[in-house]
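Missing here is one protein chain; the remaining ones are kept as they sit in the complex.
By written order: A, B and C. Residues from 1 in each chain.
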Amino acid sequence: MKKIINDPGNVVSEALIGFAAAHRDLVRVNFGPDYIVRADAPVSGKVAVVSGGGSGHEPLHGGFVGVGMLDAAVPGAVFTSPTPDAVLAATQAANGGAGVLHIVKNYTGDVLNFETAAELAGAEDIDVSAVVINDDVAVEDSTYTAGRRGVGGTVPLEKIAGAAAARGDDLAAVTAIAERVIGNVRSMGVALTPCIVPHSGEPSFVLADDQIEMGIGIHGEPGRRRMKMEPADDLVADLLGPVVQDLPFERGDQTLLMVNGMGGTPLLELYLAYGIAAGLLEKQGIEVSRSLVGNYITSLEMQGMSVTLLRLDDELTQLWDAPVHTAGLRWGM
Amino acid sequence: MKKIINDPGNVVSEALIGFAAAHRDLVRVNFGPDYIVRADAPVSGKVAVVSGGGSGHEPLHGGFVGVGMLDAAVPGAVFTSPTPDAVLAATQAANGGAGVLHIVKNYTGDVLNFETAAELAGAEDIDVSAVVINDDVAVEDSTYTAGRRGVGGTVPLEKIAGAAAARGDDLAAVTAIAERVIGNVRSMGVALTPCIVPHSGEPSFVLADDQIEMGIGIHGEPGRRRMKMEPADDLVADLLGPVVQDLPFERGDQTLLMVNGMGGTPLLELYLAYGIAAGLLEKQGIEVSRSLVGNYITSLEMQGMSVTLLRLDDELTQLWDAPVHTAGLRWGM
Amino acid sequence: MSGGCDGPGVAAAIRAVAAAIADQHVELTRLDREIGDGDHGENMNRGFKAVVAKLDADQGMAPGAVLKLVAMTLMSTVGGASGPLYGTAFLRAATAVGDTDQLDAAAVGAALAAALGGVQARGKAVPGDKTMVDALVPAAEAAQGDSVAEVLQAAAAAAHDAVATTIPLVARKGRASYLGERSAGHADPGATSTAVILGALAEAAKG
Partner (left out) sequence: MSGGCDGPGVAAAIRAVAAAIADQHVELTRLDREIGDGDHGENMNRGFKAVVAKLDADQGMAPGAVLKLVAMTLMSTVGGASGPLYGTAFLRAATAVGDTDQLDAAAVGAALAAALGGVQARGKAVPGDKTMVDALVPAAEAAQGDSVAEVLQAAAAAAHDAVATTIPLVARKGRASYLGERSAGHADPGATSTAVILGALAEAAKG
């Protein structure tokens, strides 16, 4: 394992030091408990949008703190949910009096820790509502599992919920918009290589030289099946097919197409994959009206990608287009 | 080799198809010869800034085409300079009548192909001036080599030259600004792992599990020396030391600090490294007034990083801050 | 417990647990790598190290206060799924023992039952889901005896045996559930850490 780190136990806090230094115009970082808030938090009278989860998925979530997106993010240890006290502290720091929306990815750890934090925040008279994103169609049988995982859809969810809060929606309205995103977004990912969690020092799984893991989560959790590596045309079709069928997306739908890298795949390959996905959608009469290509929700240095499709209506499109200024996503300002 | 590609011979053109589709609001892509231009090119009366080089360094250069940065980019095959006819075609497409600046990274291939293209453009009465960026301090002996390579400094160079052109500077002035950036920017990089060029299928070099290549170029060309992997504190000091000493940067200098990933290193590690570099500079009284952290000039899936330091004056700072809207760098609009 | 079942005795037993977790954390992480995300040992070890630091700082607490301190510390340092689950377990145990100065066999049995109730309330897992519940249920059932030592011994033995019973199970809760059939053939990390914790408590109680 070769990583640009010092002590594996300090990776997250040392990275936060760097993040704080690089983005002092944008964010403030609190250490112990660790959280990141907008530099101008709390924004009085605005609903605050707070998310969090294990580290190692950067830019998610800290890279999405700023104007028009998240008010605060709570980074746990690498691939480990943050603890309720940290979520509570971030919730308090972000709360501008209009309530706080928790955006939680559907992993048992995230759900339990955010639930506990919400109870604690309630006890302090902070209005908290929570949405759980579970867009990973790779999990076929949600009755016999912990349910579908939250993956790529988290990025447009945080952007759009943040925009709704920025335009002045109240907590119920921001929550409703967030639920609308969750209802209309689906994703699936594939891993070409594993990643190595710093404190573990061992690959999260082992793949043969010609093997891939189809339907991977964002922590190297296994997917639907191991299979032989295949050409990009087939690979993208295998990812996009289940995504389209699940909602299902239909002829005439307006969509946001996001092709996301898992951290170790060159942008060149992501654009190549985007071209294939866009072509397949065009053939089905599904219109791609917005797009996002790059590394937005990653698994450390894992090679691989995910495809996310969000069905847009006019309001969601407007909220997606609204100005945003964060370390990881910026436009209009 | 597991890559998200179809035929290794078509990687660049298939990626260009995806790039064109994802950014149709921003760019137009020409195929055969391949180049990328601003959607609204040529911008009449504005100096055009054109760059290019082998592919595999994305987002450089195509990801920097747009308002306030490059007017056109010419992507060669992976790690192979583009040919003069392609550079000429891009130059013609970008030329708005006020002349064209070629930004060339100092590699023999890039220099020779751009030189030939400039001769051809001259024969067609297009005013071309060229700057050659050679910021890589890892090349110690430039008399007995092809000279210092152009690496990370290319990114602020393209941004700042593009901003000078956008504010209406004439060709001589844009060229002078570009030379000022080149005179004040220094970089050095390190590879933790090699990368694999698609058509070659073999790693560009081989490193032991605990070995790194210090002073690497952006194509897997070897660096100053092979050495044992070391903690991030030492690694960053080993990169930053030669960079600071070379110019030299001095107490009181205002700088832009860029920590760049080679493509396969997690953002978490890049921020960690940024924190270390910023701390070391602070100790030396060198002020970091602007920063950039992320994957901007990459070597496919190589793990590793580079540090770039640019001495800023008020004008360079203003030009850096000026609005830019490209796929890879965006602010102020 | 070596120092009896007063506050210091409970604190000493918790230190024994921390030592056992430190000892086993590589193995717990290895198990979690097989069917999870490879952090369970690290998570638990981080948590119990923090517990020991707090115990060092604050001595002379009653049993319930010690358990509550463990609960709050695990909750705020472990993270992941196991953090709130073990946190809730210790919190319910603390509530169950109340402010008594001295634990007896009945109190320990009641604490274990309360802990199990807390884990199930939070995590919604039932026996057979391949989670720590599969170790806690037989442990709570077996927690009978005339002395604290006997109760814990019985619970620990039951938890220990339960670990092996999780091997053939297909996970239906937690991260391992995403493996589906592929989760069979591996012991559950959380059930294993439950056995480690109860084993250390039982050892400590023997004195």
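Simple rule for what comes next: a contact is a pair of C-beta atoms (placed from the backbone, for glycine too) under 8 Å apart; a residue touches a chain by one contact, two chains touch by 3 or more.
These figures come from a predicted structure and were not determined experimentally.
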Displayed chains contacting the withheld chain: B
Which of B:G76, B:G99, B:G189 or B:G304 contacts the chain that the document leaves out: B:G76
Contact with the hidden chain (one of B:D85, B:D127, B:D170 or B:E287): B:D85
Hidden-chain contact residue, picked from the options B:G96, B:P222, B:G279 or B:G332: B:P222
Residue of B:T145, B:Q245 or B:S289 touching the missing chain in the full complex: B:T145
Residues of chain B in contact with the chain not shown: 33, 54, 76-86, 107-109, 112-113, 115-116, 139, 141, 144-146, 149, 197, 199-200, 202, 204-205, 217, 219-223
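Note that only the chains that are shown with their structure count from here on.
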Leader among chain pairs (count of C-beta contacts): A-B
Longest centre-to-centre distance from chain B, chain (CA-based): C
Chain A-chain B separation of Cα centroids, rounded to whole Å: 29
For chain B paired with chain C, centre-to-centre distance based on mean C-alpha positions, whole Å: 54
Sites on chain B at which at least two other chains make contact: none
Residues of chain C touching at least two other chains: none
